[in-house]
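All protein chains of the complex are present and in place, except for one that has been dropped.
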């Protein structure tokens, strides 16, 4: 975004800047609103892809992870992520209760809002993988820690200016930094908590169809819409010709990759399971969106289509692999969509980046750096999550009792049923 | 918004203004779109929190109060609110069929659109409190009068430059001017029409659970999203550093207060009724949103969190009080959410305003003025509403017959059922 | 949009332009996002207005027509529409894989994204008219051809600078170019495929109520919201006073016409069928939106209200006429909403345009030109569609078997049920 | 033991339930059914007016000891009667055996909780 | 009086209803049930292919006078038969008493409206 501080030849810079900043500011704000709107997207997807009897629980935890996340991240999480690096770039210097009226390329408060909705995205992804068997308290506790520590720390390594960013790790809008972090914490959770009752019978995976795929479809469309804010907003500026081209480019490739993901998942599922599957095609669109997120700024439209297509097919295989081979029960496919496709998309930046990707003659350097980033962040998120969930498990605050799981969490945990 | 008409030192003002106006204009337009999108938010909340058999009726009245409101407010309501003060600031000078191509800080037509969606918000709030027993005609009639007279008149006192604005009453985006007005008219309606059949049996309140809380949750998330337009759009400008900081500030505190409201309602309900309740937590988020609306420009982030938390807890008590003590049947909690929390938030501006609030050494003056405004507007809306509903009742156009209420309004009033 | 390239007296043009372009760019991008969000609007309307057993099929085809459309239109469709005219303005010169980083009034890539979501809108309209009996493959195939050829060619005649645009045909945002094209292709499809089983018994139309009108209502509100992007975005600029007034005007008249459509359909249906109908009122709002789309830039607010009212009433008659007289089975009313009201609105530009409409003393010239455009484009879309569907029918890829239609497409075509 | 199957108006369900409880009939099951009969509701869907003879109703299934048959039937009729077409029907049939799953108790014993 | 319970294909419901009306059987109740039987539908959910033997069906409950039993059963069989596995079953049992709630009429009287 240098072009908002430099100016065109011979023109008084103050004037230019004042309006350029205003333009950047409304762009990032609108993007933040769109990303906030991804919350009902996640809520609808997760509720739709699970059973009726747990719907209140899922909606409740979506409402609460966003609410708790928004508070904690404002209280301190933001500063851990974006404070001045301490301990050699491992963590930002924390301070409390952000309240700056400063302006950089846009208002500081715009920044914390934009970053807040990203943090909440990471938190909400976790819970999808653990749906239908987790105690409500446990959701509250891990939402707290994800936005307090887990997400901010690996976030500091990258967007906060820490060691990975110095290494040259590229993750434009957060395929790894946001999506995979949520997914790897979720993976730790899904492993620790174990599968839902009845998910594996005599070692075979049983289908537990979601109770309302129309709700799920609405959620995916909402997410697709919100993703324009997620990716194009991450340019963090809209004024000047460089930003102008960049945000257009980002929005276009985001759309193309999503489309590619949906088409590939549909075709691949039709080929593999004989029928084109709505649930997998919906996940395929999300896979395309997650995968392009890391390189939305540096991948050409053609590259974006290819990445989307690959991610859509990969998604189908990944869901099958986790579900049927690894027997890790992830009711909404969060690990495959956000974890696997997030890592995949981040790696492919090293291949498809027009700046330094393998295909564009950039050699293996960037790919190597991408791999380091994916692994380091993955390890951090997974093991931090594992520790957290082991503690929750040990203190018996992780999983609901057999009876509650059978009869549904809604009535027992919340005393309310969603459909009356 | 003075900064859009003044300019930075030594720079030709015309140029600055031309673009500054364009920036303001798109900001307010986008905000208007977001506020319009609150309509399905209200529709989903109200339909989800009521019974299946009345769903078509509720959706229909949401569609119609917005449509009728948009027409009436354009025909004349806008001018009653924003016309030149006559009768000593009591009312604006009316004119018909607004069609100005003028430009102030932004296009005049942007202004009427933005104001229209606010007027329709007030109208739609009324109906929530009277759901499941009101004749469809009655909805049409009171939507007409709310956007024609009731809302514009108290709107003129404040935003229109009338006597309350001269007194120094502060209600930035309309906690009282929009939300409470709708709620107090609704209160008058709920009292006049009486509770739903079966709501009070032997003097005890009976729970009548909403038929689809997932729909309700979607509605709340949509409202939260739209509220960014409602509050940050009410700055009515985005160009220049002052606006830049202001809209960022407003968006941030709006989000924090909503989060606080949801968390407080969840905790408070869990404490009071043993279980964390989805329906109350959803209402809690709305309570936080309504409460911050009055002071979103002058309340610090920390203050916003406190206001949100207080509003969330207050909401729980208020719902209980109206429902169980006063025995006023408000199926969706509109009176508590928009009326009580709106009044509460407006008063708290006198406490938390960084400019002149009690806590910031401003003394009791502002608090007193806030109280006058809350009372004056409350009295106007309530008694105007009461008159209207008494007439409707006297002419037997208010309440459906027992048979229709029992069997559902959908089939009898509209000849259609929603679920087939 | 000349005002973005000219500048105010005595001001360095580069500076002005740089920011003006940025403003235009974010405006058109946000509009594109809103238009993309119309996709779930269509999905909800179509799924809600049809039967439960075909819901997965409908959601799937919505997801796929958008995804396929986005890919094909990027690969080549865009160039056929907007490439340099060849063959005397009949078609644009095609090229593959758009990837321009150029900037005109805004980024080139913004343009292709904006145009893509329009193309996908045309494609998705088709399918509504053919719902509940069409093979999934057939959807894939005609989505492909609509975005590859049918829509781009008539699009070239008009927006692409071809012969109709030279004639002076006015269709600002696409009442005819987008909506009617989709509807006339859909009409060809509905005729070719024939009515659903059980729709006409002994020559009498049978009501087949939609399975979830709440979903349909949500869809209509979403479409209304997205339509602000559709119409106001079609100004293709927001910087400068001319654009400022224009987009405000467009947004205002769009809202007024929609409101008029809903009110008129409600009243007219109440008068004609004794009861105010939710399903028709919802369609009425859409009718108002479609009808104003052609002249949103040149029709005064009062004209917009009249057009909305007329379109709302026309809609009711048209649905009845197609359904009961012509016996063409269009489950969601797409032909009436998008085809008839689209043509109607386009013609009325010749009557209500403040520039050259009949009522404003412009004589019959423009009305004549409008009629030519409506007919030419209608004929192209209808016959191109007819050819396509005849081929699909001949190759037995059009209609599902009786058994599948009876038992529902979801289970047989997709192996999935939506509600579990 | 007898089985009483009552098909009543949805809107009368709460009254019937309360009356049954007052009569001492505390156990039964119910579900929503659609009734085809002489009662008709007129509907309009997108301009097609149609009469539907299919109306949503509630089916109650109550198994009682023979001695309670009479009073249960009376209670239902009393609470669910409006006098207009569409009030519904009550059918009585014989039940040969009954088991309480929890305890395995059989016959009349299984139908009530002895105090 | 006899009770006829017929479990049929959902897709055949309209035909059965019309045939019953033609046969003069104007009163009955129905609801959706899930049938477990030999008919199977294959589904795939997120990559797990599974056979479901549970299929959505419609249950009709028709109480008729003894003389109408035969023709009612014939009508249902005629209208709901496709010849493929999964066509369903019809069960007949005895009804001891019947009441019309609206009038209190009992027995055969309560089953039809005398003209």
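Some points to look at:
The chains carry the letters A, B, C, D and E, assigned in the order they are written, with residues numbered from 1 in each.
Methods note: a contact is a pair of C-beta atoms (placed from the backbone, for glycine too) under 8 Å apart; a residue touches a chain by one contact, two chains touch by 3 or more.
Because the structure is a prediction, the values reported are computed rather than measured.
When the full complex is examined, the chain removed from view is found to touch A, B, D, E. If you put the hidden chain back, the residue from B:62, B:277 or B:417 that touches it is B:277. Only one residue from B:182, B:333, B:385 or B:408 touches the chain missing from this view: B:333. The omitted chain makes contact with subunit B at the following residues, 205-210, 269, 272-275, 277, 279-280, 283, 316, 319-320, 323-324, 333.
Those residues of subunit D that touch the chain absent from the view are 1, 3, 17, 26-31, 61, 63, 93-102, 104, 110, 113.
Along subunit A, the points of touch with the absent chain fall at residues 198, 403, 406-407, 411, 415-417.
Basically, only the chains that are shown with their structure count from here on.
Shared contact partners of subunit B and subunit C, listed by label: A, D.
Simply put, of C-D and C-E, more C-beta pairs touch at C-D.
With centres defined as mean CA coordinates, subunit C is found 33 Å away from subunit A. We define each chain's centre as the mean of its Cα atoms; on that basis subunit A and subunit E are separated by 51 Å. Across the assembly, subunit D contributes 43-45, 49 as residues in contact with two or more other chains.
Residues of subunit C in contact with at least two other chains: 15, 19, 23, 26, 30, 209-210, 212, 273-275, 277, 279, 415-417. Inter-chain contacts occur between A-B, A-C, A-E, B-C, B-D, C-D, C-E, D-E.
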